[in-house]
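Of the protein chains in this complex, all but one are displayed in their positions.
Order of writing sets the chain letters: A and B. Residues in each chain are counted from 1.
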Amino acid sequence: MRRRTGFWAALAAPGTLWIVALFAVPFYAVAAVAFGYTDPVFNSPVPEWDPRYWDLTAFGEILDRSLTGDLRPVFLRTFLYVLLALAVCLLVGYPVAYYLARHAGRRRGLLLALILAPWWVNYITRMLAWLNLLQDDGYVNDLLLLTRLVDEPVRWLSGNPVTVVLALVYGYIPFFIVPLFSALDRIDERLLEAARDLGCSGRRAFWHVTLPLSRPGLMTAGAITALPMFGDYYTNSLVSGSPTTTMIANQIEFYLLGGTRKELGASLVLLLSALLMVLMAYYLVSSRRAEEAGA
Amino acid sequence: MRRRPLVLATVTWAYVVWSLVPVLIAIQFSFNDGKSRSTWQGFSFQWYAGNPNSVAGDPSLRLALVNSLVLATLTTLIATPLGVAMALGLARWKGRTSRAANGLMLLPLATPEIVMGSALYLVFTNLYLFVPLGMPAQVLGHVTFSVSYVVVIVRSRLVSIGTDYEEAARDLGCGRLTALRLIVLPLLAPAVFAGAMIVFASSMDDFVISAFLSPDASSATVPIKLYSAVRNAPSPALNALATLLLVGSAVALVLAWLVLRRRTGSKALEQLASL
Partner (left out) sequence: MPPSIDRRKFLLVSALAGVTAACGSDPTRRPSAASAVPLSRTDSPAALPLHDDVPMIANGLSPESGGTLKLLNYAEYISPDVVKKFGKEHGVEVEITTFTTMDEAIAKLRTAGTSFDVWFPTPDVIAKAAVGKLVQPLNKTYLGNLGNAWPQLQNPFYDEGSRYTVPYNAYTTGIGYRADKVKEVTGYDLLWNPAYNGKAYLIDDAREALALAMLKNGSIEINTEEPGKITKAGAWLTELVDLMNIKVGVTAYQYIPEGQATVHHCWSGDMVNAQSYLPKGVEADVLGYWYPDDNTGVVGTDAMAVPRGATKPVLAHLLINHLLDNAVAQENFSYTGYQPALTAITPEKMVTDEFVTEQLKSTIVTPEVYARSQQIFQISPAAEALWNDSWAQFKAGQ
């Protein structure tokens, strides 16, 4: 018995050790910087490796500013943008994933390939293309003006929050569609047929069978989309660059890459990570519950 | 029998168009006969070759292309076996340590790149001084964020395969390793392939971690060049670079898929979706 466990543990060991050495230890380094200080001459972080000497001032300051100070609106804005982006992902992504799983038929392979294709073009290149399209005199405004949907060009790139949210959606929606598709695909057609045989309308079958069964997939899709959005800083700086749309990761970038107090940046990282871990834990717990309920 | 889902079809195709238009525009402007990336000035190959700032003419762009390909290949070669072994191990190994390893494995997926990049930079410059910044550190960093993808994908496939086949093989006298090699690994092949592809693609696409771990221009990758160009002087040569990467990746993907389909007869592409 013990030897059997040993074999599987040995298989898992290299990967686990890798993640410990190159993920857990570096994370400790972030804490060491957050509780350390910045070299005042070179503005470089000086990590404090020894927890006995940890200085919590910077973390306290960040916490304080996040609760009542200038970082509070930034946090709120970040949550709002991510929620809105998730909502759009859901509204667009669910029908797409559903169509793909149920109705695409022979075109399924082609559609999947098309949906995955943007992944193969560099993210920054795609965003640059959007920047061209969204200029005041760009194709998007041309189209909107031509179809009389608007009377004057929309200022997409003038620090417009709508653009930021849509750009986030654009950047991450494949991560949403793909897991959702595989969840919908796994749903047994016979269950739906049974529901219909029992007199359910298509709509009721969807609400009472498909939707509940796709919940785990939705959870995964939501988690896998939302978590990186919280840490995204370049989408925002590419399409907006305005202080009115600053998100939390922009402030992390600001404090970590510039500035004279790297410990503030590292503290902000710790705070954001703590929040994300709460979300992650919620996801893990509820997906396990969903799994158990499903079984 | 079923009504044709017009609304769904419309949404889906509209989405596909929406997601592909910028890609097509980016490709279009790689053929622009001018310095602008927004005003079309006629067709030309000058940003591919001929112009001193073209992909062929600018050694720093060629270097970035090579660096990106080498980095993504090394990352895939290391992360894939590491992740497959870990997925197998974690799926069968029960216990408290295993649960901890399981949780730990998920964390990199939830960690913003900027956090991981800066953290890795700190350890490579303070603790692991034996790893020089540049390609070695970049490979280690990329493998770290990639392993979890492979684990997640391979595990979901493992669950759907179940243990029946393996147990049957064991009953017939196979050793554990032989059963793994002859039964489990071939069944896993599509998932392994899907995982490897995703690792390759995300390594090619990564900007933040590569940039943190790049000490000088000799380890610049395509995304690093692109990002610095956005801030400074974008030229259609960058679109040409991205287009070449797209074509290269697409060819590699199609070839690999064809080979795999012949060997296993399974729908590898759809396996890509079982993230």
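Everything below uses one rule, namely that contacts are C-beta pairs under 8 Å (C-beta built on N, C-alpha and C of every residue); 3 or more make two chains touch, one makes a residue touch a chain.
As the structure is a prediction and not an experimental result, all values here were calculated from the model.
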Contact partner of the left-out chain, one of A:I19, A:A129, A:L157 or A:V178: A:L157
Sites on subunit A contacted by the missing partner chain, in the whole complex: 37-44, 46, 48, 53, 55, 57, 70-71, 73-74, 77, 135-137, 155, 157-159, 240-246, 250-251, 254-255, 257-261
Interface with the undisplayed chain - residues on subunit B: 34-36, 38-39, 41, 52-53, 58-60, 125, 129, 132-133, 215-218, 228-229, 231-234
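Going forward, only the chains that are shown with their structure count from here on.
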Between subunit A and subunit B, centroid-to-centroid distance (C-alpha), Å: 17
Interfacial residue positions of subunit A with respect to subunit B in the complex: 4-5, 7-16, 18-20, 22-27, 29-30, 32-33, 45, 47, 92, 95-96, 98-100, 102-104, 108-109, 111-130, 132-133, 135, 138-139, 170, 173-175, 178-179, 181-182, 185, 220, 223-224, 227-228, 230-234, 238, 249, 252-253, 256, 265-266, 269, 272-273, 276-277, 279-280, 284
List of subunit B residues in touch with subunit A within their complex: 2, 4-5, 7-9, 11-12, 15-16, 18-23, 25-26, 29, 37-38, 82-83, 85-86, 88-90, 92-95, 97-98, 101, 103-116, 118-120, 122-123, 126-127, 140-141, 143-144, 147-148, 151, 156, 176, 201, 204-205, 207-208, 222-223, 226-227, 230, 234, 238-239, 242, 245-246, 249-250, 253, 267, 269-270, 272-275
